[in-house]
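Note that one protein chain of the assembly has been removed; the remaining protein chains are unaltered in position.
Order of writing sets the chain letters: A and B. Residues in each chain are counted from 1.
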């Protein structure tokens, strides 16, 4: 059992989706990942099991696995309905304990995924996963996660930059809140008072202020737009 | 080793008592639970080991196991005095490390509980454990814990409602800070601006605001009274 984090802000499904993407591939094939940021618990949202290239994900169907669906790998999503794999007294407010953890435990014992329920084709995807290609050879992304250092992580990845923009990465213009940001290779290359950008450890474009808190300095929020152009 | 939480507020023994109640029964029989919220460390409070229906609890005798004493099961409480099971250099400020963890470790090796000290009959109980039955067929409870979502957990349980009040649960009136709260089955049935109540995953009556923070909206504090009447 490895506890990745219990510090996602309440109801922030987008942050959870990013953190799952950022960590799952560093675990061995066959790992069962459980994620629960779940404002809709007890309501209409479905409990699901996702199988993707030999890895497993258990949680609510609220978009928490959005980035997993985009990895371009073989994918199977199962609606968890077989109550014999849940706790007997299943409450209405804590499916992490009563439903997802027991399913993950049974799965670890070798139960075939198809035994947990029916395959579905329409899992919920968050709109945060892809930046928009704009006219004039530009890309507009947005902030999807702010970490505890105050770094602002965008939904723009190195792959987006190389496939969507006809510029070498050194020649792009990054605009955030009317400031032009230079692209650095690592944090210590940045300034302690001015924001810069970096391709972070998850391959995402990230806005930071070295040894400081970009979140506070820029008064940034999740959802704020970031514009990339050639120069 | 499973770390339930390190996020109880300093000195909040009542919150720890609730969290122990909320989690212990989901671990296998024979589990050793260690809890340390311990403002009295080094002073007169006794270190204890509680054995209750095949489960073990190690910690300070300051009321942290109050809810365990109320489960109505066979109970044995031992005052930990056998220094050979403590660390050699026992400090005055960190019994979690120097006393409770070593005792829990020895216990896990099969040492008989009676070897750790003498049985006692007067462990400390917090006054939070039972709501008051009022005249006029009403019950007054209070807030005993506020979770990280801002939900307000009371000491009124489903069992209290069914044994103390002659009303079906649908017909009760819940009053908190001059507001009448309706009882919902799960969070998503509530409103995003008005408080409602729910029977939570631990069987306690809990006040919430859906996708919002009841603690902030209601300016609530631990200890605030909640009144239940028929209607």
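We take it that a residue touches a chain if its C-beta (ideal position, glycine included) is under 8 Å from a C-beta of that chain, and two chains touch if they have at least 3 such contacts.
Predicted model, so just to flag it, every value in this text is computed and none were measured.
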Residues from chain B at the interface with the omitted partner, ascending: 1, 3, 10-11, 39-44, 91-94, 97-98
Touch list for chain A against the chain that is not drawn: 2-3, 26, 148-150, 185-189, 198-201, 206, 210-211, 213
